[in-house]
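With one protein chain held back, the other chains of the complex are shown just where they sit.
Which chain is which? They are A and B, in the order written, and residues in each are numbered from 1.
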Amino acid sequence: MKEGAVKVKKLRKEPVWVTILCTAALILMALVMVFPLLLVLNVSLKTQTEFNQNPSGIFDWKPIGELFSNYSYAFERMNIFGRLLYTVAMTVGSALISCVVVTLVAYPLARNHFKGSGKVFGFILISMFLPGSLVANIFLVQNLGLYNNPVVLIIFWGFGGLTVYIFMTMQFISELPKDLDEAAFIDGCGYFRYIFQFVIRLSLPILSTVFILKLVGAWNDFLTPYIYLIEDRFMTISTGLFAFRGQFSSNWPGLAAATFSVALPVIILYVFLQRYIIEGMAAGALKG
Amino acid sequence: MRTIKQESGGMRTMRKSRLKTTPLVNPYVAIAATLPALLSIFVLAMLPAVINLAISFTDYHGVGQPFEFVGFENFVRVFQVQNAAVGVWDSLLNTLVFSVCVVLIQQPLSLGMALIVNRKFKGRSFFRALYFMPTILGVSVVGFTWQLMFDPVSGPIATLLSRFGTSSALLGEEGLSMALVIIVAIWANFGYAMVIYIAGLSNISEDVREAAQLDGAGSFKLFWYVTLPLLKSTLAINFWISISGTLSMYDIIYVLTNGAAGTTTLALYIFKLATNSSSNQGQAAVLYIYFSVFVTAVMLIFNFLFRRKEKEVKA
Partner (left out) sequence: MKRFAKILCALLAAILPLGAFAACGGAASDVLYVLSFKPEYDEIFEEVNQIFLDEHPEMSSVDYRTVDTNNYNSVFTSRIQSGYLDVFTSEVTYMMQGSNNYMEPLEHRDYMDDVKDEYLTLGSFYDPSEGGEAELLTMPIERVANVVYYNKDIFEEYGLSEPTTWEEFCSVCQTFSDATKYPVAGKSRIESPIIFGARSEWPAMAILNSVVADVIGINQPDFFDEIVNYDTNTNIRFNNANWVEVFEKTQQIGTDYVDSDIYGLDYSFAATYFSIGNTTNNSWYPMMIDGTWVNSQITAEFEVGAFALPAVSDPTNAEGKKNLSVKTGATLSVFNRSNKKDAAQDYIEIFFRDEIYQKFVDFAKTPSVKETVEQTDTLVNSIFDENKYTFVEAYDSRMPRYFPLVSASEVVALMKGQITAQTVADTLQNQVELNKVDWQEYTQLSHTKS
């Protein structure tokens, strides 16, 4: 994974002004990224009255319990703990399925294992732009008999919107050495066994990226469960955001706290996995 | 040095579709492996497209409503002016402005930041993670955040402006609103592009850079004559994702301006038409079809141009 990062002594140190300029750019950009999020954090720590009186001011300091009252309300209202297991199962499950499907299609295409694989790839690319519509999708789900069945989430999240990931994974796989393939096949290793045993393992860097991006997409998607599922037990955490979006009013502090509460698990997961994701992509996800 | 000579597999397969198949592999087994993905595309992309096509020939208004077959009427009607404020052609123009600006600003920016973050220093993975953050936050958080930022009365930007004795409607101001939407779109997406560039950069062997440095190339020359050409296929992927993404982007604009003040892109125009309960779904379906033809055409042109460039470089 670290093959690209061969350590060599630098021949020439970069000039001081370059270092200064780069550091300045780094910090400036970091501020641009962080400031808006701090603003939301600030709002989420205010009471509704505080917000109404001065929407942009800094929150008043309160005892911890009161300070996070919006959060405790949001956690309770959205039933975050009750829905956590189900939501994790659905999002992780569909992200894993995505990884498997993507590898299965990317490997033969990257290796040109059958005639016309280029055309198939072109077809996959084009399919990204095919026009669909909500009415058509509802019609389809009903006729498949999957309405109010959580499997529908797996289908939309796990099997939908794979094109870009197929593209990326193909790039990655085409960089893997072919010798191993041939040796394995000569030894009589089955095609699927080879994919599951070796290709998936070798492509873990890119697959971890696919995994986290699909997971995050599913986690943040609050409309799909609402449209295709009915029962309360089938709702994922982010659907709880609806309770904070009034028809003609908005409880901004509540919404801010709710938004952060929904994002929190993903942020935590991201902090833990970020080495895999970014290093994974960087280690050769898109070898050029 | 291996990586320099090789080109990206995807681009190669697109170019030469008739490569020799490996005799060791039974092609039917290989085809079987692609079936889950192809089936999902068939069910999730092709079937809805067919249903959509069927709807486009009717004056369907909603479930349970009577509707009639109207032939090609919708295909003509969508071009007649429906709304004095914004029409199909306006929104097409907006789409082009939005796309071109986002792509042309975002790509150099993310490449530049990738170059900076790719240097070896303490805490670089922190910065990488930070820049990538908006990607994992999702549209609703991004939209919510920037609505607060751009509040024209007491938001931070408005307060800053008032220090200079001026004020603005920000997201509600014609011309400016498009610029702000573009900024937010870049803010939300540049980390993603940056990571792809980091991938490309980490692939360029240090040897090449050293050799160039020994030859006396300065930082700029090194970048222009060595790094950039080697990043060619990374550039292609990034531009491809960025162009196709921005052309069909509507959610973030919907959250930020609802399409007001000249920010209605074609994708948003169609989305609003399709979700308006009084509108003719047949016309929305027709617009979806036109739109997908448009995006496909743009992407084909992009592929064509890029391939020609690649050949020129080779020659």
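Operating definition for what follows: a residue touches a chain if its C-beta (ideal position, glycine included) is under 8 Å from a C-beta of that chain, and two chains touch if they have at least 3 such contacts.
From a predicted model like this one, the values you see are computed outputs, not experimental measurements.
Undergrad: Touching the hidden chain in the complete assembly: which of A:40, A:80 or A:135 does that?
TA: A:135
Undergrad: Of B:85, B:214, B:228 or B:293, which sits in contact with the chain we cannot see?
TA: B:85
Undergrad: Hey, which subunit B residues sit against the chain that's not shown?
TA: Interface with the chain not displayed, on the subunit B side: 59, 61-66, 77, 80-86, 147, 150-154, 158, 161-163, 165-174, 177, 257-261, 264, 275-278, 280.
Undergrad: In the complete complex, which positions of subunit A touch the hidden chain?
TA: The list for subunit A reads 1, 49, 51-55, 89-90, 92-93, 96, 134-135, 138-139, 142, 147-151, 201, 204-205, 208, 211, 223, 226-228, 230-232, 234, 242-250, 252, 276.
In the analysis below, only the chains that are shown with their structure count from here on.
Undergrad: Distance between subunit A and subunit B based on Cα centroids, please, to the nearest Å.
TA: 16
Undergrad: Residues of subunit B touching subunit A in their complex?
TA: The touching residues are 3, 6, 8-10, 12-22, 24-31, 33-34, 36-38, 40-41, 43-49, 51-52, 55, 60, 63, 112-113, 116-117, 119, 125, 127-141, 144-146, 148-149, 151, 154-156, 159, 187, 195-196, 198-200, 202-207, 210, 213-214, 219, 230-234, 237, 240-241, 244, 248, 274-275, 281, 284-285, 288-289, 291-292, 295-296, 299.
Undergrad: In the complex of these two chains, what residues of subunit A are touching subunit B?
TA: My answer: residues 4-6, 8, 11-12, 14-15, 18, 22, 25-26, 29-30, 32-37, 39-40, 43, 54-56, 100-102, 104-105, 107-137, 139-140, 144, 155-156, 159-160, 162, 164, 166-168, 170-171, 173-175, 181-182, 185-186, 191-192, 195, 212-213, 216-217, 219-220, 222, 241, 252, 255-256, 259, 263, 266-267, 270-271, 274-275, 277-279, 281-288.
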